[in-house]
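This structure is in structure tokens; I'll ask about it shortly.
The complex appears here minus one protein chain, its other protein chains still in place.
Chain lettering (A, B and C) follows the sequence in which the chains are written, and residue indices restart at 1 in each chain.
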Amino acid sequence: MTTHHFQPTHYHTTIGSHEAVLRLQPGDTVITTTVDARGQDSSGQQITSPGNPMTGPFFIEGAEPGDTLVIHLDKLTPNRPLGWTRRMVAPHVVDPEYTPQLPWPADDAQGLAQWRVDLTNGTVTMVDPPAPLAGLALPVNPMVGCFGVAPARGEAISTATSSHHGGNMDYNGFVAGTTVYFPVLTAGALFHIGDGHAVQGDGEIVGTGVEISFDVEFTVDLRKGWHTRWPRGENSTHIFTVGNARPLDQCVQHATTEMIRWLQNDYGLTGEAAHLLLGQAVQYDMGNIFDPAYTMVCKMAKRWLS
Amino acid sequence: MTTHHFQPTHYHTTIGSHEAVLRLQPGDTVITTTVDARGQDSSGQQITSPGNPMTGPFFIEGAEPGDTLVIHLDKLTPNRPLGWTRRMVAPHVVDPEYTPQLPWPADDAQGLAQWRVDLTNGTVTMVDPPAPLAGLALPVNPMVGCFGVAPARGEAISTATSSHHGGNMDYNGFVAGTTVYFPVLTAGALFHIGDGHAVQGDGEIVGTGVEISFDVEFTVDLRKGWHTRWPRGENSTHIFTVGNARPLDQCVQHATTEMIRWLQNDYGLTGEAAHLLLGQAVQYDMGNIFDPAYTMVCKMAKRWLS
Amino acid sequence: MTTHHFQPTHYHTTIGSHEAVLRLQPGDTVITTTVDARGQDSSGQQITSPGNPMTGPFFIEGAEPGDTLVIHLDKLTPNRPLGWTRRMVAPHVVDPEYTPQLPWPADDAQGLAQWRVDLTNGTVTMVDPPAPLAGLALPVNPMVGCFGVAPARGEAISTATSSHHGGNMDYNGFVAGTTVYFPVLTAGALFHIGDGHAVQGDGEIVGTGVEISFDVEFTVDLRKGWHTRWPRGENSTHIFTVGNARPLDQCVQHATTEMIRWLQNDYGLTGEAAHLLLGQAVQYDMGNIFDPAYTMVCKMAKRWLS
Partner (left out) sequence: MTTHHFQPTHYHTTIGSHEAVLRLQPGDTVITTTVDARGQDSSGQQITSPGNPMTGPFFIEGAEPGDTLVIHLDKLTPNRPLGWTRRMVAPHVVDPEYTPQLPWPADDAQGLAQWRVDLTNGTVTMVDPPAPLAGLALPVNPMVGCFGVAPARGEAISTATSSHHGGNMDYNGFVAGTTVYFPVLTAGALFHIGDGHAVQGDGEIVGTGVEISFDVEFTVDLRKGWHTRWPRGENSTHIFTVGNARPLDQCVQHATTEMIRWLQNDYGLTGEAAHLLLGQAVQYDMGNIFDPAYTMVCKMAKRWLS
């Protein structure tokens, strides 16, 4: 149960079988930092290439394919006062015939918007808001945009997308206090983390949350022989499963199937009971709908599982 | 501001330009009943053909294409003690390779599950639960599964699906206290309503909520010249827009575009402000993912719109 | 085996249970005309409302749900010298981020292109081509864009879309010499036909073929008790099945399943044989990808079925 203080010296823009920066025992805690999506650190200085640079990977002793890696998100704290967002929703989230009316150009050509993150007041506010948004103060909700484990077969997958291994899921339920489960796909699991958001709407439809560097604390654990196929998680009220694919219909399929397996294998539900319960009590949350792979989350309240 | 007590004598399983059962003035209130999805009334007797039979249509005086029909859902009250559900999630909401493990047969061949609806306690419980669900008591949440207006061009669209005109959206946010807006597509709007659910999980993934007959009270109004393209709604906390299509990605496109239009046209937001706000504050809820057309809801909290 | 000469006096822009214009015996032939997609007849005069107006419906004596209607497309002949097309591919068939570079406006605001249809030479040429297309002469390939039978349950479905009943499939394989099978969904089948194209690229991606009025001759037949779920067809070289839905993935599912049923039920293939054959010999053609519902065709060469 060691607590490691780790200061990254380099970052990765793929999640893959990169050389581990630290070897952890199940139960260990890591206190570290992440840069923002453009590689800017707590001082606002760009110290690495943009594109969701990852801190890590961390090798977890004893992790083998067929196991599940457990990540407790202990603390997620923006560590500088300013974050930034893009200014236009993705053209693929509006009707194709509407696209000419979007406030083009897309992406960064029109400059990024700056947002002030005030942890004392718990608010996120625009630095230079357009008039109709003067006074807008969103509640801060720090979340991890992109994290996961090295994929199988030696793949190295861009941090711009997501799949079985996790990745850029941009689900605003990945907040401190949440426990996340990743299928171990290669020896040591090789956990990567980065892409913190001070707040983010569902879907990350402008392509960013309020992007910011983080102080991060997480604790790892290992469930030997607990076979999972997609990321899962739980918080004080719900268990949930995560499907990453496109279109969203396929995310729904992955997440729902993973939830059925979980309910039947670990919560003592027969198939009949699992289906009856899901039909009247399932909930779905939307993660990323900006990336090549989208994300949908299937949730079940713990109160129905006792 | 007349209150009409209307007792239906026949029902429709398409939403179309059927002969109106009643002519209403904007401001009028209707107190009526709906049968359940199989055509069973408050006594549990089947009195019409199954398939989401609709009460109505109601002709609203003065409604013309280009206007928007306003429906205040005043009261939605299950009017008998027992509802029913199917027992298996739709094969299209799980992974295709998982389908052999589903508790087939689908649909009604294995019999329907009966649920007791207790309005005093506010609970919905299974009559004959499998052991793992003994003691399960879901909070009652009466909602309208299927309602809408006659489509344009003389179309008559099955109540098994949805589109611009509304229809079988199965969104569990369509509860009493909600105001719903439908684009008027033909003279008189021709409003239909039915398919009440005592409770329903997101997506209606078993193909039913707890299906039950309702006592219904709604008040109509008309917004002349307020042009809408998709159903919209609002409650005490949010405004929302509804996209009906398949795949879900296209629902997202329809609902998001409709929300952008609304924010810009009625809430004084510039395009720039609308996009900045949506990016960090938009929420999505899932309606039906069982039918030929799916439903996705795009929401914005009213607190960000003052 | 009567041959009927039928001159339409009105048209329908939905396919539904409209009053029949003629009652046919199986084996009867009909010689009639169709107007173009905008309601223009052989003289170029607009005589009915636009939107794929249908000639018919024709009631086929003895046709009942569970039967299959057989339509032999005997002759499809453009009956005027000029057709027209739109000028821009649909924004939904290009990448969303590319849409600003399209030659907007979409649809008809920039005027329609006129094309000369020369049956003697067998060519279709632009009347006023832009310079790079001077000399372009496409081979004439007259095909039916939209035809089908009344849907079940009293639905009346817009001729802008397609489903089990057929409709606006825009498959350029629906040419003279082809036999088409439609599932009978209501008594008398109620066959509708219209929307002729002198030529059309795959997908109808500009929203039109070379739209033109037709002289049409077709012969009807009935296969009692031959149960089909989707339109099918055959020509001298292939049998084929048609799936209408969105996304294209779902069209593939419908068409492939229908083909498997056909091979097993009528061609003496076991499941094992059907799958082995399909894997190495199946072909797919694309129909409409412009409408609310897309179309995909699954084909099998007859030479592999003897």
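Please note the rule applied: a contact is a pair of C-beta atoms (placed from the backbone, for glycine too) under 8 Å apart; a residue touches a chain by one contact, two chains touch by 3 or more.
Everything numeric in this text was worked out from a predicted model, so none of it was measured.
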I'm checking contacts with the chain that's been left out. Which of A:51, A:183 or A:201 qualifies? A:51
Full-complex contact with the absent chain, from B:4, B:92 or B:153: B:92
Listed residues C:3, C:237 or C:283, member touching the removed chain: C:283
Touching the hidden chain, out of C:32, C:186, C:208 or C:244, is C:208
Need a quick check: the contact residues on subunit C for the chain that isn't drawn. 85-89, 92-96, 98, 101-103, 113, 115, 124, 126, 129-133, 136, 138, 199-206, 208-210, 246-249, 252-254, 256-257, 260, 267-273, 275-284, 286, 289, 294, 304
Spell out, residue by residue, where the missing chain touches subunit B. 90-92, 96-97, 99-100, 104, 106, 247
Please give every residue of subunit A in contact with the chain that is not shown. 13-14, 16, 51, 151, 153-158, 245-247, 250, 292
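Rule of thumb we're sticking to: only the chains that are shown with their structure count from here on.
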Copies subunit B and subunit C touch; is their interface built from the same residue numbers (over half shared) or different ones? same
Whole-Å separation of chain centres (CA-atom averages), subunit B against subunit C: 34
What parts of subunit C, by residue number, touch at least two of the other chains? 247
